[in-house]
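Every protein chain except one is present and positioned as in the full complex.
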Amino acid sequence: MAAGSETNLNNTNAASGHVNVLFFGQLKERLKCDKLTVDIAYSLSIKSFKHMLVEQNPHWQAWLEERDVLCALNQTMSSSDELVKAGDELAFFPPVTGG
Amino acid sequence: MAAGSETNLNNTNAASGHVNVLFFGQLKERLKCDKLTVDIAYSLSIKSFKHMLVEQNPHWQAWLEERDVLCALNQTMSSSDELVKAGDELAFFPPVTGG
Amino acid sequence: MSISIKVQTMDFSVGEQHGALCSNNKSDGAVVTFTGLVREFSSGDNVIALELEHYPGMTEQLLRSIAEQAQTRWQLARISIIHRVGYLALGEQIVFVGVTSRHRQAAFEGAQFIMDYLKNHATFWKKEHFKDSSNWVEFKQSDKQALSKWQSIEQDAIK
Partner (left out) sequence: MSISIKVQTMDFSVGEQHGALCSNNKSDGAVVTFTGLVREFSSGDNVIALELEHYPGMTEQLLRSIAEQAQTRWQLARISIIHRVGYLALGEQIVFVGVTSRHRQAAFEGAQFIMDYLKNHATFWKKEHFKDSSNWVEFKQSDKQALSKWQSIEQDAIK
């Protein structure tokens, strides 16, 4: 994992490449991380992607997998079954509280 | 009937005296009258009062008795059964259209 | 709790009214305003102006009573109602209702309730002026229907 690069929303369709991961709100604070870049060799579900993040950062589990974390793939709300591909932007955050 | 005097909302309880009558909106325009003072010798219902006005001004009948005219006695919406006494303020007007 | 009622020929500034509703008000999180304007089309023809008259004394009492009813039903700390009378050109402001509350739903419902009751009960009469004619506006049944929402809620509350 490297420091986050500029966001790239274009899906390049390359089998391997990087995914920009963003965290917001309380989640960002708990993980002590606002963004990171993850290299992937193949597409995988958001659920598997999360699991991969937790394997690399075991102390994230309590926040990423066990709490009510929402997810947006390329700035669209997404379920954990959807596929993450190289070039995607993936964001995790708690329920929204604006207004 | 004389030109209207200053409004007096105090009911003097005198058996005889004058009633201030007001007209608003389209009714005022149709009757060509915005206010007048009517002397009464005894209390009478709004319905009878209206009838008395029509007897004195027969051309008012189409507007006062046959249309959807509302009535306020001493600035409170009133039904035609209520009693008009000397010193009262009595207003007739069409349904309201503000806002 | 404060209520401000004004019937006037003068125009008003929504910015100023809004400022007054918010100033020194740390407990309310929600402000809702309604402004009614003279609009071009009514029943077909092009309106060029409105003329508004009212029943001085009775109108102010009625508006205050409507505001008090709204404060009884919702937690509305501040209510401001301004209604203009006289000759109003196309595009001019006619009426302002502004309310503050802790919560947005109360503020929205309170403001709408006040407008619905004002339309049905406040002693104003409106005449529309067209290019070559004018006529008194007729009472709208849709305004009467708008009240039924608040009355059925009332009945639900009694059950």
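Note that the chains take the letters A, B and C in the order they are written out, and that residue 1 is the start of every chain.
The definition used in the following text is that a residue touches a chain if its C-beta (ideal position, glycine included) is under 8 Å from a C-beta of that chain, and two chains touch if they have at least 3 such contacts.
Since the structure is predicted, the reported quantities are computational estimates derived from the model, not experimental observations.
Shown chains touched by the hidden one, complex as a whole: A, C. Checked against the full complex, the candidates C:6, C:64, C:102 or C:121 give a single residue touching the omitted chain, namely C:102. Of the candidate positions C:63, C:115 or C:137, contact with the unshown chain belongs to C:115. Seen from chain C, the chain kept out of the figure touches residues 13-16, 18-19, 22, 25-41, 90-91, 93, 102, 104-105, 107-108, 111-112, 115, 146. Across the interface with the omitted chain, chain A contributes residues 7, 22, 24-26, 29, 72, 75, 77, 91, 93-99.
One rule holds for everything that comes next: only the chains that are shown with their structure count from here on.
Our note on geometry: chain B versus chain C, Cα centroid distance of 27 Å, whole angstroms. For the pair chain A and chain C, the distance between mean C-alpha positions equals 49 Å. Residue positions of chain C in touch with at least two other chains are not found.
Residue numbers of chain B whose C-beta contacts span two or more other chains: none are found.
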